[in-house]
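Omission of a single protein chain aside, the complex is shown with its protein chains in their original locations.
On to chain A.
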Amino acid sequence: MTRAERYAAAGAAGGDDRPDLCGPDLQPIFQSLFDRHARDVRRYLASRAGPVAADDLVGETFLIALQRRASYDPARASARAWLFGIATNLLRQHARAEIRYLRMTARDHGTPVAHGHADRVADQVDAQVRVRELAAALAGLAPGDRDVLLLSSWGELDASEIGAVLGIPAGTVRSRLHRVRRLLRARATPKAPPSLEGERDDD
């Protein structure tokens, strides 16, 4: 299938976020790409690695996109999904920072409310405890499981898009997602989060 045919097929599939990234005038193409997706990509990165790291990583994501624009296949994924894939690969390289951020979140997230209706207070405290437990559980997940879950929840990609950017079948994405959610609903933290003290930052 030629490039023109791939675009035609993508268009027929209803995708309007499938630009030709190898057009003759890159500036409007990539500015449009940035304007459309940078906020979401940064938010996803900030959710996983913290806002400071996200400010760097979002820039890196788009520079890599520019460098690898020829590898973008609009027939396989939307530009948004492709960018989230790049961002996720970047996060893989910063896994230590991500896990540290999640553990810090597990430790610090939320302050129990001290006043209000008793039932409401109890609900809020329960929710905060859940968030802390979830952050700890996320830190203990296998990287592939974490990618699938968070691309789905925070990246808002569907199974076929996740499969495309991670290079795995959509069916595998669905079964992995089901397993991970079941694990987290049981609050099964694979391993207790160790103390932050003594950790080295090799990133």
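Basically, a contact is a pair of C-beta atoms (placed from the backbone, for glycine too) under 8 Å apart; a residue touches a chain by one contact, two chains touch by 3 or more; residues count from 1.
Keep this in mind: contacts and distances are computed from a predicted model.
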item: The complex's invisible chain, by UniProt name, from "Cobalt ABC transporter", "CU044_5270 family protein", "Ribose transport system ATP-binding protein" or "NADH-quinone oxidoreductase subunit K"; value: "CU044_5270 family protein"
item: Selected from A:99, A:135 or A:165 as touching the chain missing from the view; value: A:135
item: Residue numbers in chain A that touch the chain omitted from display; value: 26-27, 30-31, 34, 38-39, 42-43, 46-47, 51, 54-56, 58-60, 62-64, 66-68, 71, 89-90, 93-94, 105, 109, 127, 130-131, 133-135, 138, 149, 153-154, 181, 184-187
